[in-house]
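Below is the structure I would like to discuss, written out as structure tokens.
The complex appears here without one of its protein chains, the remainder shown in place.
Let's turn to chain A:
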Amino acid sequence: MTTVYEPSYEPWDETRGAEIIAEHARQEGATLVILHALQEAFGYVPEAAIPMVAQTLNLSRAEVHGVFTFYHDFRHKPAGRHVLKLCRAEACQAAGGDALAARAEAKLGVSLGNTTADDRVTLEPIYCLGLCSTAPSAMLDGRLIGRLDEKRIDALVAEAQR
């Protein structure tokens, strides 16, 4: 069950982007819904899509750009092949998460919030996965892992590097 889940994204394509935008445009307050859908398809929100969203929703480019940059989730460029998120909130801190995060940073040679030079792994902090009673916790490409210890974090890092 530890098969590596490889997220696969489409390359940016204007026609496909326009389709996705049109698909969600009729919902009330659609901006976030559309940005999520674009990121789900392409792995990030391409800059070229921002004016397209603005035009469709009858908003200014600045408004859509403002929404895009306000939220931590939206990426302006693709992440590494794997994304390893480490919970850095209080419950995980109380359970020894600080040392494990430092260990992962040292193993990968990047600090939290960065991608390794070979584009294999993006290491990110996350503020609470809601697994606070089985802390410390992490998420690797959407898979949740609790009760982290040195052995488990090493295995996760190795898995992400594959």
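Convention: contacts are C-beta pairs under 8 Å (C-beta built on N, C-alpha and C of every residue); 3 or more make two chains touch, one makes a residue touch a chain; residues count from 1.
We adopt the following convention: contacts and distances are computed from a predicted model.
A.B. asks: Refer to UniProt and select, among "ABC-2 type transport system ATP-binding protein", "Branched-chain amino acid ABC transporter permease", "NADH-quinone oxidoreductase subunit NuoF" or "FIST-like protein", the name of the complex member that is left out.
C.D. replies: Listed in its UniProt record, the absent chain's protein name reads "NADH-quinone oxidoreductase subunit NuoF".
A.B. asks: From the list A:L38, A:M52, A:L108 or A:L131, pick the residue that touches the absent chain.
C.D. replies: A:L131
A.B. asks: Among A:A18, A:A41, A:V110 or A:L144, which residue is in touch with the absent chain?
C.D. replies: A:L144
A.B. asks: Out of A:A91, A:L108 or A:A160, which touches the unshown chain?
C.D. replies: A:A91
A.B. asks: Write the list of chain A residues that the hidden chain touches.
C.D. replies: These residues of chain A touch the chain that is not shown: 1, 28-33, 35-36, 57, 63, 66-67, 70-74, 89-96, 126-135, 137, 142, 144-147.
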